[in-house]
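A protein chain is absent from this complex, but the other protein chains hold their places.
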Amino acid sequence: MRSRLATTMEVDGLSAFSLREFGCEQNLLSRPDGSSSFVQGDTSVLAGVYGPAEVKISKEIYDRATMEVVIQPKVGLPGVKERAREQCVRETCEAALLSTLHPRSSLSLVLQVVHDDGSLLSCCLNAACMALMDAGLPMGCLFCGVTCAIDPEGHIVTDPTAQQEKDSRAVMTFAIDSAQHRVMMSSTKGSFSVNELQQCIAVSQRASEKIFQFYRESVRRRYSKTV
Amino acid sequence: MAAGFKTAEPLEYHRSFLKENCRPDGRELGEFRTTTLNIGSISTADGSALVKIGNTTVICGIKGELTSPPADAPNSGYIVPNVDLPPLCSSKFRPGPPGEQAQAASQFMADVIESSEVLLKEDLCIEKAKLCWVLYCDIMCLDYDGNLLDACVIALVAALKNAQLPEVSINKDTDLAEVNTDKKRHLNVAKHPVSSSFAVFDDSIVIVDPTAEEETLSTAMMTVVTDENETLCMLHKPGGTSLSSEKLQDCISRAVTRNREVGKLINTVTQSVETDK
């Protein structure tokens, strides 16, 4: 496994945070209407979107599209943990998508975990957003996921690896919207103080700017005439 | 007139109340419904509690069984929460395998137990790598009228406090477990997590303790779990519209207050049973 430099360094009394190297490829699968593969360090998630398409009568909603999210683990069948993650991703996507523009239709998002090395939920969110963009679905805002871990000494580590998550006291994942940089989704593990929470939110908001910058660049690269 | 308005335009109906800082059922925005707790309601379980928040009714039964510890953690036991939403509690649930909401609630309870350390799994170990307790915490909703998670958390904590397990020892000669049913002791409930749920209306108005109707009309849901030391155990917001950190802070403050109310309730009720003996 590649070693990673310590992510929390004291610089003039202020902590410096970092995101692992990340990347994304869109439109890599031929069958789905939109697809993406998002990589954060060694963590990698593949996403595929189908829709707007025909919906089962039992799931039809008269004034908006029905959103379905499936998360496939790498080993074994999806369990309760995946269901909880699916709920988080689905409700975040629902809030970002303008689903009222496609009433009585289905949107389905499938996420395949390719490698889990920490910050999995945030990687799922980022892959989901990139796949929705690739599918060309109308969205009110973009969203991205940022995971923060608090180590036993109280330092905040952004975008932790699996080992860092294991060693930490608390892990929180936030989805941040691109319009106001506010918290769309939050999922936490472990206990922490209010102050730590607010700090993590502030850090995540900062980190989200970097990710949105990346989104913007990848769209620019894709649609510009000069590569 | 009002009934027709409510059926035709439920969202507008609610909005007209929220504009006046109150809710259709007469509550203020930050007001919880009456919370009723009854413990020891199932005599066959090792511990049980029945919780009502308004009309939402949830019952939790705890059953302890003996088993061998997990291979990767030989000195700990198991706590297995399961939330059941049977069709009897609301027309929105169908019979059959648990739906998404029930599964998400079960996972939420498992996360609360783990994050808050309400009960240390190490306490459930009897003999390292040989014998331990597995606590099945079955939570069943009897009447669903919103705010399921809050009711579940109260029911779980109260039932754990109510639970008594017999003393078990391993006979050195026969290598078999001996259960002494005369000697029962309480579990060591270290923390008292309490959850408070919020619903967001129209991206800005935050109300506490939503009813089922308010839940369906809201644009986002959020649940904050705190323990008695004002430490946060969970900030669970499964998506929906975004909230600023100031709004979050307000919610957390409300959750801390709620924790005290409910903490007192659980303590008083548990004590009342003890003095009764």
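As written, the chains take the letters A and B, and residue 1 is the first residue of each chain.
Please note the rule applied: a residue touches a chain if its C-beta (ideal position, glycine included) is under 8 Å from a C-beta of that chain, and two chains touch if they have at least 3 such contacts.
The rule we apply is simple: contacts and distances are computed from a predicted model.
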Among "Aminomethyltransferase", "Phosphatidylinositol glycan anchor biosynthesis, class U", "Exosome complex component RRP45" or "Guanosine nucleotide diphosphate dissociation inhibitor", the UniProt name of the subunit that does not appear here: "Exosome complex component RRP45"
Which of B:Ile113, B:Val200 or B:Val262 contacts the chain that the document leaves out: B:Val262
Where the missing chain touches subunit B, by residue: 25-27, 31-43, 50, 52, 54-55, 71, 230, 245-246, 249-250, 253-254, 256-257, 260-262, 264-265, 268-269, 272-273, 275-276
On subunit A, residues whose C-beta touches the chain left out of the figure: 1-2, 14-32, 35, 37, 39, 41-42, 44, 46-48, 50, 53-54, 70, 72, 74-78, 106, 108, 110, 112, 114-115, 117, 134, 158, 194-195, 198-199, 201-203, 205-207, 210, 214, 217-218, 221-222, 227
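Quick note on the criterion: only the chains that are shown with their structure count from here on.
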Euclidean distance of C-alpha centroids - subunit A vs subunit B, Å: 28
Touching residues (chain side subunit B, partner subunit A) in the complex: 100, 103-104, 106-108, 110-111, 114-117, 219-220, 222, 227, 230-245, 248-249, 252
Subunit A residues touching subunit B - in the complex, by the definition given at the top: 80-81, 83-84, 86-95, 170, 172, 175-177, 179-180, 182-194, 197-198, 201-202
